[in-house]
Structures are given as C-alpha cells and as structure tokens.
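This is the structure I have questions about; it appears just below.
Here the complex is missing a single protein chain, while all its other protein chains stay put.
Note that the chains take the letters A, B and C in the order they are written out, and that residue 1 is the start of every chain.
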Amino acid sequence: MSSRDDRAKEALRWIAPAGRSIDAVNAIVAAPLLERQRWSWRTWWIAFAVSLALTGAMAISIAWLLIEGIGIFGNNTTVVWGFPIANYVWWIGIGNAGTLISAMLLLLRQHWRASINRFAEAMTLFAAAIAGIFPILHLGRPLYFYWLAPYPNTMALWPQWRSALIWDFWAISSYILFSLLFWYIGLVPDLATLRDRAKGTMARTLFGIFALGWRGSARHWHTLHIYHMTMACLGVPLVVSLHSVVGLDFAASLMPGWAETIFPPYFVVGAMYSGFTMVIVLAAAVRWGLRMQALITIEHFEVMAKMLLAASTIMTLSYCTEWFTAWYGGEGAERRLVVYAFTGDYRVLYWLMLVFNCVIAQAFWFPAARRSIAAVVTIGILINVGMWLERMTIVLNTLSHGYAVSMWRTYAPTLWDFLLLFGSLGFFALLFLIFCRALPVVSMHETRRLLSAEAQP
Amino acid sequence: MSALLVAEFHEAGALTTAARAATSAGLPLADAFSPFPIEGMAELLGETSTRLRIWMFVGGIAVAALAYATEVWSAVYNYPIDSGGRPEHSWPAFLLFPFAVGIFGAALTGFIGLLVKCGLPRLHHPLFEINGFERVTQDRFMLALHAPPADADKRSAVDWLKQAGADNVWELEW
Amino acid sequence: MPQIFRPYADTVLRVALLAILVVPVAAIGAAYAVMWSPYVTGQNVVIEQPVPFSHQHHVGALGLDCRYCHTAVERSPVASVPPTHTCMTCHSQLYTNAQMLAPVRKSLASGIPIRWNRVHRLPDYVYFDHSVHIANGVGCTTCHGQIDDMPLTRQTAPLTMSWCLSCHRDPAPHLRPQSQIFSTTWRPPKDAEKAGRALMSAYHIDTTHLTDCTVCHR
Partner (left out) sequence: MTARPPIAPADAGRFDIDRRRALTLLAGGMALALSSCGPPREEIVPYVSMPEGMTPGLPLTFATAVAPFGYAQGVLATSHEGRPTRLDGNPRHPSSLGAIDIFAQAEIMSLYSPDRAQAVRHGDDIAAWSAFEGALQAQLEQEKLRRGAGLRIVTGRITSPTLIRQLQALADVFPAARWLRFEPIDDDAPRAGAVAAFGEPLVTLPHLDRAKVVLTLDADPLGPGPQQLRNAAAFAKVRQSRLTPDDFLRLYAVESMWRLTGANADERLALAPQLMRNVALRVAQALGASVDAGDLPDRARRFADAVAKDLAGNKGRAIVLAGDTQPPEVHALCHWINAQLAAPVDHLPPVDANDKSHAQSLQELADDLGAGRVETLIIIDSNPAYAAPGALKLRELIGKAPFSAHLGLTDNETAQRCQWRLPMSHALEAWSDLRAVDGTASIVQPLIRPLYDTRSAHHVIGLLHGDLGADPYALVRETWQARATGDFESQWRRWLHDGVIADSAAAPVTPPQPHLPNVAPAQGTPPLTLVLAPDPSLWDGRFADNAWLQECPRPLTHEVWGNSLKIAPQDAAIHGLRDGDVVKLAHDGVTVAAPVRVQDGQPAGVVAATLGLGRNAAGAIGNGVGFDVYPLRGPAAGWHIEGVTIEATDQRHAPPTTQHHFRLDAEDKDILRTLAIDDLPRGTASSQDRGESLPSLLPRQNEDGYQWAMVIDTSVCIGCNACIIACQSENNVSVVGPEEVEAGRIMHWLRVDTYFLHEKDEPPGFQPVPCMHCEHAPCEPVCPVAASVHDGEGLNAQVYNRCVGTRFCQSNCPYKVRRFNWFAYSHDQAYANLGADTVTAQYNPDVTVRGRGVMEKCTYCVQRISRARREAEKTDTPIPDGGVVTACQSACPTRAISFGDLNRKDSSVNALRHEPHHYAMLGHLGTRPRTTYLARLNNPNPAAQDDGA
C-alpha cells in the first residue's frame, strides 16, 4: 500500500498541481489545437514569418546550388568537405535525442519522459529529415543520389557496399521511417481524444482519419503496449548504430585525426549531448508558448541539466583520449594535427568548441543553475553551437592538414554555406511551429496513465 | 447477431472491480474501453498473446537476410570489382546495411501486425453509436459484456451492472 | 455520439494504406521497363536517312562485302561510313539518274558531305573499338543483326551496358572463326559451347579482365 503511494508521489513529482487531473491534462494539451482563441498567437506568427523567410533562403540556395554547381561553396581541392557535412552530422546528432528519450527512458521507466517525448520525437523526425538532405546536396551530381540504392538497372551496376556512405544512406533512411512509425503509433490514442473533443467537422474528420478509429479498447491498449515496448528495444540499438555509422564516415579512413576507434562511441554521446540541448530549448519554448507550465516543470529542466553535465564530462574525456592517443601513438602526422588544432588556422573555432562543450556545462554542478530555466536554455544553446563547431573542426583540421604537405590548404566558407546552414535552422523551426498547432505536443494518454497512480502496478 | 451490454464508469478502479466481479459472477466479458491502458484488464479479457513480437522478429530477420543476400550476390557473383584490394566478400563491411534495414523491417511488420490484430483502421464502428462513447478517449471508462440471449437474464445483468457502480448501461446490437 | 464516417470509409482507408506499400515498388518496376524500351535504347527504331540506303539490296542481293564500304573496320575503332566517292564508283554507271541518288550526286558535285543519321549510338564516355572485336572473332551480324535483310538500317541490339557485359562475361557462344566474321549467313554450330571454348583459346581471350571499367571507359 505505502509503496504504491510512493510510486504515486514519484509519478506526481513531474506534474504541477494545476495539471493533476485527467480533465486538466486533456484541456491543457488540447487547448492550442481546439481552443485557439484562448490566447493571442502574435509571437507564433512572428516566429512563423521569420522561419518562413529563412526557409525561403534555404530554397533559394538549394536552387542556386543545382543551377551553378557545388562550386558555390567554399570547398577547395584539399578541403573537399565543408559546411554541408558538418551540418549533416550536427542535425543527425540532434535527430538522435528524440528516440533516445522516448525509447531508452521508456525502457528505464523514467516517468518524466511522458511530458516531453512527443515533441522530442517530432524534433527527431524533422532534424533527421533535414540532416538527410545535406549529404545529397553536397554531391557533385545530386540528381544521381539514387545510385546508392540497389535498384534494377540496364547498366547491371550495384552500390559499393564497403563505403561508409552506403551504411549512412541506409541507416538514415531506416531511422527516419522507424521514428515516423514510433512517433505515429504513440500519437494514435491522442488523435482519438482530439477527434472526440473537436467540434468542427473538418477537425473531427482529419483527426478521425489519422486516429484510425481508435476506441481505447483494452485489447488494443495491450497490443499497442507490446508494440511500443518492442519498438523501444529496437530503437535503442538503431539509434546507437546510426551515429556510430556517422562516426565511421570519418573513422573508416586512414587520415590523421579521423582513423580513431573512439569515434563511434563518442559520436553517439555527442549526438545525445547536442540533442538534449535542443530538447531543452524546445521544451522551454513549448512550456512558455503553449502554456504547458503544469506539465513541463522545473523538475524536467533540472534532470536534463544533470544529463548535460554527464554528457559534457564524457565529451571532455573523449577529447583528452584523442590527444593522448595522438601523442602515445607516436605517428608524426597525428601529433602535428593536435598541435595544429590548438594553434593552426582554425584555433579560434577549436578553443570556442572546448569552452562550450567542456567548460560551461560544469555550471550544472550547482542546483541554482540547474533550476534556472534561463540558465539551462542559454547554456544549452551555447553547447549546441559548440557541438557544431566540433563537427566543423573535425572535418576541417584533418582535411586541411593531412599527410600531403604541398597540398595543405585552408577553408573559407561562402555566403551560400551560411545561407544553407541558417536556412535549414529556419526550416526546422517552421516544421516545429506547424507541428505545435496541428498535433498534441504532449502525450496525453501517457500523462493520464501517469496521473492514475492506481493504474500503477 | 449478438448483443453487447456496455456499462459506463467514472473511475478506472470501479471498472476493474466490476470486471473482476463480472468474471466471478460468470458474466462473459467482451471488452473494456479506457483513456489509458489499465494494468490487468488485458489479462481479465484473456489478452495474453505475444505473437506480435514473433512476427516482428521474423520480419526483421527476413529483411536483413534479403539485404545481406543482395550484397553478397551483387558484390561476389554478379559483378565482382576490386575495390582497394578488399575481399569480394567483405562481411564486416556488409553487416551494417542489413542491420539498419532489418530493424526497420521488424518495425514495419510490427505495425502491419498491430493493425491486423486490432482490426484497424476501423473508422465506422457500432460502438461509436453509443451516446457518450467519445468520453472513453478522455476521462470515462466502459465495460462491455456479452448480453445473455434471454430477456430476463439480460435485465438482471443490467441491474447487476448498475449495482457494480455503472452510471449508464446501453444495449448494443451487432 | 453520431458516426463521423460512413462504413465504406474503412475500405477506402485500408486501400490507401496498402497503396503506400505497393506504389513505390510498382514505380521502380515500371521505370525499369521503360529503360529497356526502344524509346530509351533505340532498339529496332528505323531512323530516316537523306538517302534511303538499303543493306538488303547491297549486301543481301548484290552480296557486297562489308569492307567494300566500311574500309577502316579491321584497323580502326570506327567502321567508317564510306566517302561519297565510294558510292559513285558504281553509281556513276548504275541508276545515274535515280531520283533517290540525287543527294549523292549533289554531294560529289558540290564537295559537301552527305549528313547521315547515326543508327548505332553509344554514349560518348564509352570507347568501342571495331577492329579489336573483329580480330577476336566477333562477327558483324552478332551485334548488327541480319543486316542483309534490312531495307533501311536499324539497331537490333539494345546496346545497354548489361548487353555489352553479357558478352564480355561469356564470349564463347558469340565467337566465330576468322573466315566467318563478315558472313551474314553464319549460324552457331550445334556444339556452340564447345566450339566457342575452342575459339576462346584460339583467340587467347581471357575474360578475367574483360569486365574492368577501363576496358570501355576512359
């Protein structure tokens, strides 16, 4: 009896009093979708306009890229990879966190995931989709990207399966589709709720179609639960393998600074790191914008801050390992590369990266920092910048300063590099803003379940 | 042509107790409806099958095997090409593609299995006729019994449900 | 609560879900079919020419040797289309006023070449060499078909990469003795396989590197 109360309390810890009833939860979550007149959407429209403009910029730069060719970017004969690859790794990293949260935390029975997993998964979906665009755009002949797939053709040719890019191509495709299913199946009961709450025929029809006729049958709940748990079990290895493969894009080479066994694991942690920071930023936005204070509480921010602290420490450790192996390995080029990273052409980026990724997160040792949303968000954004810088320096240092001394070159991005980067940010924001007004940003049925302490075994 | 007795409850607790009592009272349970999964209810309804997982496993393995077969056939038999002196059958490099698509294969099989097993999509369903059924996706709980054929038994069953705490009881033909 | 959907909605939605699975697969299949279609390969498409030259008449009926016109075929990568002069060696005597030969006479008089339309067209990154195929026992009709009964010349082979590969992987069934290279009547013998093997060794053909990219692409 008492133990059940504890569990109930533990569950309720994640929900503010204002949201501690099934009706309240339904009302709070459905409000932005069904009772829009509740509050003014001016901020939303401003944000929408800005992200739409940025999306336009992205569209233009893509069009120009296809017309003029890959040469519009800052790459050169030696540094053949630049922004697009760094952007790709960064976005896919963000794209990892959603599934990590919903899958890993589900398996670990972390109650607090209930109120954030929905929009985290949406974030995953959008980020992964955007990430998928970059490798294609950075091709010399983007329109032939489908040659990476084994399709029947009159040339009797097949993909070259040993290439990490093939692994990538399939890992991402599988991951995006997987996340889509995982996300959608979690949405179905909520869509049914909205179908039944909605007044307008249009809304009821649309929600109705996507709810697939869900009627809360205990049999269905049972099957859904089994599927959900199994998907979680599959999702964790998939997400880990995905970013390991991204790490292999670099590690499966013989270039100094790339050919490192530590890359796959530390790319995964890095992904979680940047992903969580993005979740934090979005959580703050949703909490404030959609009045979700009752469901997304300080507690959530504190626990995620703790995770950042842990990740930051692991990242720092990884960097140290890199430097150590470079020194201990004794390969001249490797050592020279580390020195170059600290003192070479990109030293500013590198130092900034270290500060953002390793130093500032240490603030979370202090509860005050963890419990201040402003602090957590600010640090989160800085860390995300740091993670982008990390990917950038990984690409640039090795390529600029490899073995062939005569071909050492430095890289200078062009306007188009930046347009595409910020354009993609705008596109991401656009998708998320639309998501906020079309679908429930918090999983109602999971929160309800959390509320009904009795329902806990 | 059978009939259902659908009883509406306020509390998840009331629903479970009623369900338990009904089974002990020998009233055959048809189904239960709730805004969130209720632990134990599935067992009461005899929902213990785990075949879905087996399907997913089979589906995943099948897709992965197909993927690996494609790799080996294309790289070793159909058009072997010397790529940096690597072996034609570079199995370690060949593992990641099957792994990724295999997992997706499992997920897709599971999804299809889920729909089949639950008979979804089912946009039009007699239950939706019930006035107030929309509440089961929000905050109400409903229990469905197979209505006894004889009118007398039926009436007593309804009374029994009322006593068990049901606010309303509907009879549904289908 | 009233029903939102009519009963048939279920069917519609289920079909739609099925389509999501079926359509992509079907699309790929269709695309593959198109790639093999004459529209893309140009197979068996008769291309109009300034002069309706008939191989059927010249080769089939008159029995001219291929090399009478395609002089370079044994030495050069290209078979070479004959200069106007070659046509006129005969047509200065025969059909001297034939209307259909007017362009030929005009070309000779004006010194302006005849512009023929290419029938067998390979992509420009493919480097095909007639002479080496002839030297290794590949006959004309093997790729060009029964040229001797073509009133107007057409391409009989698909000329796709996989078509080329099919022979480069296993030339044996397509080989003939040197004496038969230019014959339009040659047919594979009963024991084509065995004969092919014999010719393979006679021509010192080693297939191990025949499918290297550099054999055709530079």
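Here, contacts are C-beta pairs under 8 Å (C-beta built on N, C-alpha and C of every residue); 3 or more make two chains touch, one makes a residue touch a chain.
Only a predicted model underlies this, so the values are computations on that prediction, with no experimental measurement involved.
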Which of C:35, C:64, C:135 or C:192 contacts the chain that the document leaves out
C:135
Which residue of A:11, A:33, A:125 or A:166 touches the chain not shown here
A:166
In the complete complex, the non-displayed chain touches which residues of subunit B?
81-87, 90, 93
Touching residues of subunit A against the unshown chain: what are they?
68-71, 74-81, 135, 138-141, 144-145, 147-148, 157-160, 162-166, 169, 249, 252-255, 331-333, 335-336, 399, 402-412
I need the residue numbers on subunit C that touch the omitted chain, in ascending order.
39-40, 42, 47, 71-72, 75-78, 80-85, 107-108, 111-118, 121-125, 127, 129, 131-132, 135-136, 204, 206, 208-209, 212-215, 217-218
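Heads up, the rule we're going with is that only the chains that are shown with their structure count from here on.
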If each chain is a dot and touching chains are joined, what shape do you get: line, ring, star, complete or other?
complete
I'd like to verify one number: the distance from the centre of subunit A to the centre of subunit C, where each centre is the average of its C-alpha atoms, in whole angstrom.
53
Return the distance between the CA-based centres of subunit A and subunit B, expressed in whole Å.
30
Multi-partner residues of subunit C (at least 2 other chains):
1, 4-5, 10, 13, 165
Touching at least two other chains at once: which residues of subunit B meet that condition?
79, 115, 121-124, 128, 133-134
Any idea which subunit B residues touch subunit C in the complex?
79, 115, 121-124, 128-134
Spell out the part of subunit A that touches subunit C in their complex, as residue ranges.
151-157, 195-196, 204-205, 208-209, 212-213
Can you tell me which positions in subunit A touch subunit B when the two form their complex?
22-23, 26, 150, 156-162, 166-167, 170-171, 173-175, 177-178, 181-182, 185, 189, 192-193, 195-197, 208-209, 212-227, 230-231, 234, 237-238, 241-242, 245, 444-446, 448-449, 452, 454-457
